[in-house]
Every structure is written in structure tokens, then in C-alpha cells.
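Report on the structure given below.
Every protein chain but one is kept in place in this view of the complex.
Then we have chain A:
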Amino acid sequence: MTRQEHPIAQVSQAALPEPFVKWFAERGWSPRAHQLELLGRAQAGKSVLLIAPTGAGKTLAGFLPTLTDLAVRSKRKPGEAHRGIHTLYISPLKALAVDIERNLGRPIAEMGLPISVETRTGDTPQHKRQRQKLVPPDVLLTTPEQLALLIAANDAQRFFKDLRYVIFDELHSLVTSKRGHLLALGLARLRKLRPELQTIGLSATVAEPEQLQKWLVPQNRDAALADLITVSGGAKPHITILDSEQRVPWAGHSARYAVEDVYRAIKEHRTTLLFVNTRSQAELLFQELWRVNEDALPIALHHGSLDVGQRRRVERAMAGNELRAIVATSTLDLGIDWGDVDLVVHVGAPKGASRLAQRIGRSNHRMDEPSRAILVPANRFEVLECRAALEANAVGAQDTPPLAVGALDVLAQHILGCACGAPFDADSLFNEVRSAEPYATLDRSTFDRVVDFVATGGYALKTYERYARIRQNKDGLWRVSNPRVAQQYRLNVGTIVEMPELNVRYVRQGRGGVSRGGAVLGKVEEYFAEALRPGDNFLFAGKILRFEGIRENECYVSNGSAAQIIVPSYAGGKFPLSTYLADGVRSLLSDPSRWNALPDQVSDWLRTQQEKSVLPGRGDLLVETFPRGDRHYMVCYPFEGRLAHQTLGMLLTRRLERAGARPLGFVATDYSLGVWALDDLGVRFKSRKPSLSELFDEDMLGDDLDAWLNESWMLKRMFRNCAVIAGLIEKKFPGQEKNGRQITVSADLIYDVLRAHEPDHILLQATRADAAAGLLDVRRLGDMLSRIRGRIVHKPLERISPLAVPVMLEIGKESVKGEANDTLLAEAATLIEEAMGPEEGSA
């Protein structure tokens, strides 16, 4: 393994064939040092990780070993069998594969190289797929899901027999999800078919490159990591925080106050890319920008829920430099070429230093020019977070999340896929699976339980032997018992489980259930549409829409009016702020000497807090208590993100309830948590009933957590994902969504039955593992509780403190959480009682 830039001696070992030398020379270019270095190492038989910023010629570097190898390969003689795939390129996005096909086409054509390059994605027509199997291209550009399908085919051996390189683009983003787990298992399989294959990983800067170097090679105790080549970051980006004359709000996520400033910035630049965190923020910002767009600048909107045709039009306009600004969510995060962007505006909290760096990296494709970026915090705490992110960026700090242990539902899917491809031997498959990085620590008994799950459902009650999907034959090999099993597998492959969604379709007003309607604007989540009432107005696709009703899998809308917009509730839960930034914010709070870097109104806010209450030390947890109205409040400031805070809120109210403090509710933000009760919490903490150290004791993560988890709707949702990925329930396809609801078994019902009868079932185990890392952020909560042990600062107050205002403003904004379903029913029933008198109970 090598960390430094390498001496020329090494570089010169790369053999660049003549046509390449000529091609570079004709264009007045010369190959960059890292491109040659990667080539040299690949030619020496090594696997390599290339970490480079956007614009460093990463793609060409990744493909140079392939192109040079194929350029000198002998021609296939007539009558000789077709060769298999030489290079497999895997990217997280279909669009990226298409983009690369275009970019590779040019050098290949200009040098006249005998190399065929093709894509294979979900959009590839059936006849082309079949032809690719018969006459494989030299280079195949594809996605992780397609790879899973290719290795589950019975001709995988032949298809991959000549495979030499596997290139992983945007590796940093591929590896952090279940998709990455499936991909790692796919790579292990490819290696089994072709032990000599070499990997090339292309990645943005990450916190721990060793993890990716390890990911790229088989997991043997003494195997060398993949070589590392790092291209340092070019010019430092020029980032500022918007210093608005306007008042920065206490709470909220809209950043409406800054729209005039943002519009001015757009006018002053050629092309501006505006990033926001959620779809609803994108819709709102877009709407607000057009409200002030006096010059009618071409400003467009782009997010993943829009109709695909609409998205492609925006992308083309962007690539053709026809737009002055584009408002986008993370759909544009990855490395697609976006024309001539000279400014990135990030609205809302950046949530992570690496995330911010990657987004800003979009703005400039010439790495020697600094990128320009403006951060627009939506509220006062976000000002602190932006400041912390800016400082992290200045020192090049990285906070990409660590890789997670391989998920068991993904493993189940993979095992079934292996059986679909060819009969497998359990011992040998176990070793193969352990050679994949996420599964390196998998133990044999868990593996066997997953195999058992794939075969018969893995139930203690052994009644399904005769219905087994895979069976062990006399030769000891496991085979699919029935061709239908393979068919089911192919329909359900992949790890991306979509929330049920409805098409948004135009109809004439008031004709909700009747007319067939017009154009489809995109998709919204079912749960969102279900909470709307006919006549409600909401923002979507840059338009104000009036909800008309739901019919089958369509959400009917008509043109709405600006007078009564309701904005979709903020789904801020997607990305909690990183631990690194959280620490940055705490450190900034605790050090008044650094406040002069903040806008005056924010530093004034902190100084007032210092006067009226206290500011927590960097490692401390501040807990304030105060009365307000007829209730008693407690606000604490862990800065661990909304998900962890929500979990904490649930657990604290349970404990307070047990202690008799009569808690009534709680509300969480990314930065703080507020709990309110009928009893005086300040008095209780002082008289140790309970004490704060008891209340925040780590043991809450034991029984209390289990008890709550079991009831939680969030866990049910996660279970559904695991059950779909593991192949217990089938994916829903368009059209079949609403049919026969009474015939299908919903995941909730399965969950309830399984929990009651087999709480240790492998799928429940997988679900709990997801909960710990995902929606509930239990792991992070645990780290926080252990960090603050003995460091809780209690500040009893007469009234609300300045720091507490943001979370207090959230009270009442949010709808009630899922546990209270029966309360809602009771309320609805009471409405009838009030309206019609108690007699109406009987019909």
C-alpha cells in the first residue's frame, strides 16, 4: 500500500501503447501523472483505489488499463468463440452509465480502437440483453442490480470467463448502503468465477480510504489492500455563509428570508446550482425564486419525484447551458456532467463536511480554479452548523460514515441468486461470502440460519420442508427446487425498496373521482397523499396543486391557488448532521472568542443565552427546566440529529412516566429535544426523583428500548423493507398496487405474528440491526449517553431561554407520531358524539 504521490520511476513503468501516445500528442495533451500511475499498477497486476476530485480525469484514468489492454489484444479469428466481457464498469446511477458510454466513445473512435462498449440497465430492451449474452461487448457499463441478475444466470461462468477488470465508479457512495452489500457479494462471486480479476475503485475524498482499499480486495487475513492513489484537491473552494440584512429565523427550514439575496447571487453568476435537502424545500425555494424573478431568468427544478421526461428535459437544458439556475435535491449529487456551473448555493444545513465538499465539487470541472459556494442557513442553529462545516472544509476534514456490517436480508437475496445461477456447496459459499468486506466477520451459524431461511423460511416450526425453495441434494449441493423460484428471484432483485407511491395526475377541478384526467406530473408517497383532504393545496413540480382525491394508484390534482398553500411537512429525517459537525457546533458554542465569525444577530443570541442561562461546554449536556403556561418543560441539547433525539424523547417520556412525573409529550429537532410534563421537572431533578444521571442512564437502551421498539411503526416499516429484500414478500409493481388488498398479506400482519411466535427470527434480527443504524439511530444515541455520563449540567430557569426558543417553536407544528393511532380514532369518534349526541353510537 502506498499513500504518497509516487516517484517518476514507478510512473515510467506504465506501458502506453503507441496510438495513445499519438492521440494525446495530437491534442496537445499529456497523460496526467495519476492516470499513468494507475495504469502502471494495474499492468503490474494490482487492484487500485483512485481518490480524486471532480475534473481530475478520473474516468479516463479508470478506463486506461482496459483501453490499453484491449488495444493490443489479438483479433478474434473467424470461427473462434466470442470472448466474454473484458471489463465491467459499475455505477450507482443508470444515467452515469449512459454518460460514460458517450465519454468513452470519443477516444475509442478517434484512435480507431477495436473495442465495443455497451450499457445494460433496467431500461435496456430484452432483445439487446439477449444479444449481449450471445455476443458480449468488451466493456459493459451497468448497475449493481444488473450485476446481481447477471451472476444469477446459468451462463454466468461463460459470460465472465475473460473478465479482467471491474471498475467501481463513485465507490464512496456505493459502499454505504445495502446496495453496497449486494455489490460486495456480487464481487465475491465474480472473483470465484475469475480469481485473477483486478478491481479499480474511483472515489471522492473519504474519511478512511483504508476501508475502501480493503473493500476492493478479498478478505483474507494477510491479503494486501488495494493500492491507493490520491490526487490532492486542486484549488480550495471559496465558501461563504450568506450574510443577509434580513432577520435569520429562530426555527423552520424554508430560508424564505434569504430569497432576495439568493436571487441577486443568481443574477451575478452565469449558472447557479442550488442544493436543498428535501423535495419540499426544493419546491418551496423554486416557488419563491419565481415570485421574485423579475427578469424571468430561466430557473428550473429537479428532484427524483418528478416525471422522468421532465427531468431529462431539465438535464439537457442544463448540459446545453440554457439555464441560469437549477434547484435540486440530492438526485444531482453524483458525478454527472453539469455544464458550466460557476456558483453553488447550498440552502439549509449541510449536515456533513464531506457531503458539502462533494456538492460544492459539482460547481467546477477545472480543478485548478477555485469553486465558489454560498451557504444559506435557514435558521439560527443552522448558522452554527454552516460555520462548523465551513471550518471543516477549510482544513479538509472528512466525515463520511463508516461502512456497516453486511445486512442479512441482502445475504438471503444473494444466496437465492447463487442457487438460481448454479447449485452451490454451503461450505464453499460461506467462504466466498466471507471474502466480501461487509461479511468478513459473519459466523457460520448465522450463515446457516440464512440458508435455512432461504430454503424454508427459517421457522422453528418445521412445517414447510415440502415447500422448500432450495433443496440440498444427495451430492450435498443446494439447488432451486423449481424454475418458478428463479423467476420470482429475478423480479425482486435489488435492495432499493420504494415507498408505495401514487402518480400525480391532472384532472379538472371538482372531478376527482370521475374524469380520467390529463398529464402525469410525477409521483408522491402514498402516506403523503393519504393525509390530504380534497381541496387542500400543496406544492409539487413547481406548481400549486389542489388535491382532488385518490383513485387506485393515482393522486388526482387540479390547479390550486396561492392563497391557501399548505407546504408538505418537512421530512428532515433523511440525513442527521454528522457526529463531526455536531462536535464542531458544540465547540463553537462553548468558545465565545470564535463568535465574531458569526452574523451579529446570531452572536447576540448566544450572548443573551450566556446572560439568561448558560452555554454548555464542548463535552457537556445542558438540561434546562422552566415552567410555561400550566406545564413544565425540560429542554436538552445533545446535537445528535433529529432521529437520535426522537428515540431519546420516546425513552425519556417512558422513564418520566414511570417516575410519576406525568410527561405529556416531546418534540425533537436536529439540535435539541424538548419534553413537557404536568409535574415540575426541575424540582424533581433536584430532589433526585429521578436524578438527571438516572434519567439519562445508558440502561434505557435495554428493556425500555426493546419495549418501545416492538410497538413502533417505524420498526414495522423497516421490517417491510427487510422482508421485501429477503424475498419473503414480493415487490409491488405499478398497476398491481391497489388490487386485491384483502388477499395480500401485509408486512404488518407478518411482523405481528412473527414477533409473537418467533422473536429471534432472522428477519427480525435484520430489522433490529437496521433500526440501530438507521431511522432510530440507536448507536449514535448510545455513544452520546456514554459521552455525557457525569457531564450533565442542569440549569433551572424561571422562563424559557434563548437557546430553547427554536425547539419550543416546533411544538404544535408537527403532527402526532404513529403510536397514537387509537387516540386519533377516539378523537374522530368524539367528533361524532359531540355533533350527534351519545345516542348515535347505536345504528
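Following the convention adopted for this analysis, a residue touches a chain if its C-beta (ideal position, glycine included) is under 8 Å from a C-beta of that chain, and two chains touch if they have at least 3 such contacts; residues count from 1.
Rule of thumb we're sticking to: contacts and distances are computed from a predicted model.
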Per UniProt record, missing subunit out of "Multiple sugar transport system permease protein", "VWFA domain-containing protein", "Ligase-associated DNA damage response endonuclease PdeM" or "Cytochrome c" is "Ligase-associated DNA damage response endonuclease PdeM"
Contact with the hidden chain (one of A:I550, A:L615 or A:L709): A:I550
Listed residues A:L16, A:I85 or A:L728, member touching the removed chain: A:L728
Looking beyond the chains shown, say which of A:Q157, A:S177, A:T230 or A:N482 touches the absent one. A:N482
Which one touches the absent chain: A:F24, A:W250, A:W290 or A:Y459? A:Y459
At which residues does chain A meet the chain that is not included here? 456-457, 459, 461, 463-464, 467, 469, 482, 484-485, 488, 526-527, 530-533, 549-551, 569, 649-650, 653, 663-667, 728-730, 738, 740-746, 749-750, 752-754, 756-758, 761, 810-833, 836, 838, 840-843
